[in-house]
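I have placed the structure first, in the form of structure tokens, so that the comments after it can refer back to it.
A protein chain is absent from this complex, but the other protein chains hold their places.
Labels for the chains are A, B, C, D and E, by order of writing; each one numbers its residues from 1.
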Amino acid sequence: MANKTALVISAHSADFVWRCGGAIALHQEQGYDVTIVCLSYGERGESAKLWKQEGMTLDGVKSARRKEAETAAEALNAHDIRFMDLGDYPLEMDKDAKFALVDIIREVQPDFMFSHSHYDPYNTDHAYATKMAMECRMIAQAWGHNPGQKVLGAPQLYLFEPHQTEQMQWKPDVFLDITPVWEKKWAAIQAMQGQEHLWAYYKNVAENRGNHFRRNSGGQAGGRDCRYAEGFQSVFPRTVDTLG
Amino acid sequence: MANKTALVISAHSADFVWRCGGAIALHQEQGYDVTIVCLSYGERGESAKLWKQEGMTLDGVKSARRKEAETAAEALNAHDIRFMDLGDYPLEMDKDAKFALVDIIREVQPDFMFSHSHYDPYNTDHAYATKMAMECRMIAQAWGHNPGQKVLGAPQLYLFEPHQTEQMQWKPDVFLDITPVWEKKWAAIQAMQGQEHLWAYYKNVAENRGNHFRRNSGGQAGGRDCRYAEGFQSVFPRTVDTLG
Amino acid sequence: MANKTALVISAHSADFVWRCGGAIALHQEQGYDVTIVCLSYGERGESAKLWKQEGMTLDGVKSARRKEAETAAEALNAHDIRFMDLGDYPLEMDKDAKFALVDIIREVQPDFMFSHSHYDPYNTDHAYATKMAMECRMIAQAWGHNPGQKVLGAPQLYLFEPHQTEQMQWKPDVFLDITPVWEKKWAAIQAMQGQEHLWAYYKNVAENRGNHFRRNSGGQAGGRDCRYAEGFQSVFPRTVDTLG
Amino acid sequence: MANKTALVISAHSADFVWRCGGAIALHQEQGYDVTIVCLSYGERGESAKLWKQEGMTLDGVKSARRKEAETAAEALNAHDIRFMDLGDYPLEMDKDAKFALVDIIREVQPDFMFSHSHYDPYNTDHAYATKMAMECRMIAQAWGHNPGQKVLGAPQLYLFEPHQTEQMQWKPDVFLDITPVWEKKWAAIQAMQGQEHLWAYYKNVAENRGNHFRRNSGGQAGGRDCRYAEGFQSVFPRTVDTLG
Amino acid sequence: MANKTALVISAHSADFVWRCGGAIALHQEQGYDVTIVCLSYGERGESAKLWKQEGMTLDGVKSARRKEAETAAEALNAHDIRFMDLGDYPLEMDKDAKFALVDIIREVQPDFMFSHSHYDPYNTDHAYATKMAMECRMIAQAWGHNPGQKVLGAPQLYLFEPHQTEQMQWKPDVFLDITPVWEKKWAAIQAMQGQEHLWAYYKNVAENRGNHFRRNSGGQAGGRDCRYAEGFQSVFPRTVDTLG
Partner (left out) sequence: MANKTALVISAHSADFVWRCGGAIALHQEQGYDVTIVCLSYGERGESAKLWKQEGMTLDGVKSARRKEAETAAEALNAHDIRFMDLGDYPLEMDKDAKFALVDIIREVQPDFMFSHSHYDPYNTDHAYATKMAMECRMIAQAWGHNPGQKVLGAPQLYLFEPHQTEQMQWKPDVFLDITPVWEKKWAAIQAMQGQEHLWAYYKNVAENRGNHFRRNSGGQAGGRDCRYAEGFQSVFPRTVDTLG
């Protein structure tokens, strides 16, 4: 039987590392095949350090960013990373680009998906990526889109943690214990050579989300000793057989 | 080993039937011991039909309401229903009443709890009950409250479905399949002799929540054939080991 | 047949003038009997000018405030103004006070009611008054409260305009044309001798709400030539036979 | 004198039936001319049952969907239904499409309009249609758009009921009694042969909205005996001469 | 050393007058160079009075609107007003238009920026302009956009006051005392010959915002005697060395 699958839709090629690197590594360990889609390399807007190098070109930046992302994916034990190279700042997707993303969604048939917060006044590419994730999820569910293909079910869409959460109207409703794979995430973070100023920041985030995990699993009266966690906001309600 | 437990905090003695009767019956089947606390009988404000009877008294109403609630609990196979008789319209709890509720919470040590929506402009008792549920949950977690007693962990608080959901700012994030216990819930509903005008209403609700369950579990592309469901809004984030 | 009725619940004795004086005068003209309830005189917190007078006492302030309110009510052609004298800054209502307000609600049997915004960080008495209005409306609907009395139906509760609307999370959904009674409202405003600094402010408000009325009734393509208006936020949905 | 008019802007060709079929039939009875605009047929995304038929084509689906919609409109006694055939999943409108919709709005000069909820994470076409309705309403009000044409006034825009209301941030502020035309709506619903799984669902909705109508018009103390209702959310404030 | 700078992004050519004319004049007095960008003339949608003139043409309207805006800018002592002539009702910006706006942002290097509210159901151009302001601010910060140019820092984006604030979800968090420059703003307002119906409205707004300034600076216990003010909503958090 085929593995279970998950799909990450990342606006820029580093987002998946900071925001759901732990979830990727953990589910790979659990037997999922996780596909990472980078809509752009973040080549214009998220590569300040590279652009400060003498003689840098757009292709040079893309190439460096791609290499970093591939290294990070490898550190997370993820084997399927795809670069749609749609451009950034601004990221824009025409109907062809949308349908290409739909093709991937249908191919992967993810059990759940990841993307950015609904709102980000600092970085409109992020919210745009989520808008596209929702639109393409809908198209993938249409029986009249490429009739004969297997249509998509109703995978959850998890919004991973943005920078400056409170400004983004982002509220996590689930914390995932990533302690078992923290070393992998930390290695992936260190692969982001161009954004070293964020390493310690996201280590702090992982530790503090670990505190939230402990509190919400029982605190001083029986909470689990989670050291590192990631938080996610669910777009859709869950369907369950028990509330326990 | 002791059974798992759950606790329902119901402002009036009929609320638990319409709003989480399915969850009660289902978890009883799953081996949980579910305790139902009725803060009041709803004797003043939710017993119009009884008050229209010639010569009715407050004690007469309470007694009739209690009997109905006990019959309903029995239909749900719940064996522990408690009546705090705190009065309704308005429901008010002083420190003694709060501590009595804390005693129950600590005794039950629920894995999860239920109460009303945060807001209800039609029925301020409902929102007040939830406020009390949150406050007493906090007190039950205090190591300095009755030192030596077992303190409470961090049980989820599920807000069950209010009447006119959209006016109550209530948004379900989880749907529970209650098909296997629907007959029990339907029997419990019919035990509410004084509110027959609500029977068909809550049958419709259960059927339509079943539709939502089907959609969110996959829709026409693989959704589960759930016939009846209940919706709940979670107050606290979940802590998990997998997102699948 | 008895007249139609309306009920204003005003935290302090001047609030009804600025916030719904036009509605009072207009509905009096339309044959309604409007009852105004002042929960307090605003004697401690809204009478700065009086307190600056040499030798002023609490009773002196109350007396002056009462006189102003009665004069204003008269200017609005309202014949039923009641002072519950419950104290202000803070306003607090125990069960007796609540039941006294319920008695008035049941006596008046209002077709609609008025009170303050849900939230006011500057003036917690205002939000408290609305909380009480909602709670007492609910009690008045209880068949078990003073059985035999006529129970209340489901009157709309209109939240009238607070000061600094945007800070109060107040959003008007209905504009009432008060042009025909503006002179009465202006006279009532001028009865508020102790708060002359607010006269021009609320004249500006009335004029600008007139502009909103014109825009929402058609603007430059047929809007009605309203000169003065008042805005209200409805707590409950309307029930109608036509949407036109 | 010309009849009063209303305009429905429906993303897909079946939406108008479930969501405002009662309002259409009722206002037709009241002498309104209601125009229904279907931006698309919902041919790709809302026609699963048709696509499951052997050898189905896009044109075949459109044709079947059109026929169903026409039959439904007829059942509602609506004589003016128009199909813009703009495509679905995703629905996209360029400037020509917008101006074509503006032409219709100006031609109809509606007293009020209908469209979808502001937000729908399941179906981005729905929110897009409302965005277009607001944008085209604005253009239709511009004196410089096709100067000489009659410009639009300020018709209310009613957002009709979406599926899974709570997930859509939709809150009804008006309930319309559709009891007198329920048989017509039920006939229209049954015309939707391809979506039989939704018939009972929307019957339940109509019954339960009837309950809400009864409660908000007085409940057990005088509420009107409405059996079926529809709910709507108003985008703009109302302008009135009385609050009664 | 170069002056400090500010940048106004105005959807239509009159918006800057009503909404931040005081801020413009005041900061010009304080030594700032304020650049005003009018994305369109508002020629189609905000020029009803001009279109009512016999034989008016689009160019005629634009020309009249431009003259008015230039006169107003002069009255405010602003020397740099630019007209992008992108069209209105609807305003639409393709990538070229966005990059042209980015060029201006980078040229100006504003210490702070102004634009419209996030939401406006009456006028979708307004919200669109703010969306563009945020997107172009982001692009201007990208090191890979026109490498070698000076990239933008992190200027505050102030959302100026919309018409009918409560309908726009706009909440001011800062009030600016414009008393010293009121005469200039009043002169600029009067330059808007085509919209005389708004003069008194915005005078009322300025006076009432003055009241809000007085209250929030101390009220009757020491508030500053501000006569005229403007309110703004900040998009981004402030960074400070003291909270006093």
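Quick note on the criterion: a residue touches a chain if its C-beta (ideal position, glycine included) is under 8 Å from a C-beta of that chain, and two chains touch if they have at least 3 such contacts.
All figures in this text were calculated on a predicted structure; none of them were measured in a lab.
**Student:** Where does the absent chain touch, in terms of which shown chains it meets?
**Tutor:** A, B, C, E
**Student:** For the chain that's not shown, point to the residue among C:29, C:92, C:196 or C:241 touching it.
**Tutor:** C:92
**Student:** Of the listed residues A:30, A:109, A:167 or A:190, which contacts the missing chain in the full complex?
**Tutor:** A:167
**Student:** Which is it among C:10, C:28 or C:47 that touches the chain not included here?
**Tutor:** C:47
**Student:** Touching residues of chain E against the unshown chain: what are they?
**Tutor:** The list for chain E reads 4, 6, 23, 26-27, 30, 32, 111-112, 141, 143, 150-154, 156, 158, 172-177, 212-213, 215-224, 226, 229, 231-232, 234, 236-244.
**Student:** With the missing chain put back, which residues of chain B would touch it? List them for me.
**Tutor:** Where chain B meets the chain not shown: residues 95, 98, 131, 134-135, 138-139, 141-145, 147, 157, 235-237.
**Student:** Give me the chain A residues in contact with the hidden chain, please.
**Tutor:** 48, 122, 163-167, 170-172, 200-201, 204-205, 207-208, 211-212, 215, 220, 231
The criterion applied here is as follows: only the chains that are shown with their structure count from here on.
**Student:** Show which chains lie in contact with chain D and also with chain E.
**Tutor:** The common neighbours are A, C.
**Student:** If you average all the Cα positions, which chain's own average lands nearest?
**Tutor:** Of all chains shown, the one whose C-alpha centre lies nearest the global C-alpha mean is D.
**Student:** Through what angle, to the nearest 5 degrees, does chain C rotate to match chain E on its C-alpha atoms?
**Tutor:** Copies differ by a rotation of 180 degrees.
**Student:** Rounded to a whole Å, what is the gap between the Cα centroids of chain C and chain D?
**Tutor:** Taking the average C-alpha coordinate of chain C and of chain D, the gap between them is 37 Å.
**Student:** Two or more other chains in contact with one residue: find those residues in chain B.
**Tutor:** Correct list: 48, 122, 167, 172, 212, 215, 220, 231.
**Student:** Counting only chain pairs that touch, give me the topology of the graph as line, ring, star, complete or other.
**Tutor:** If you draw each chain as a dot and join those that touch, the picture is no line, ring, star or complete graph.
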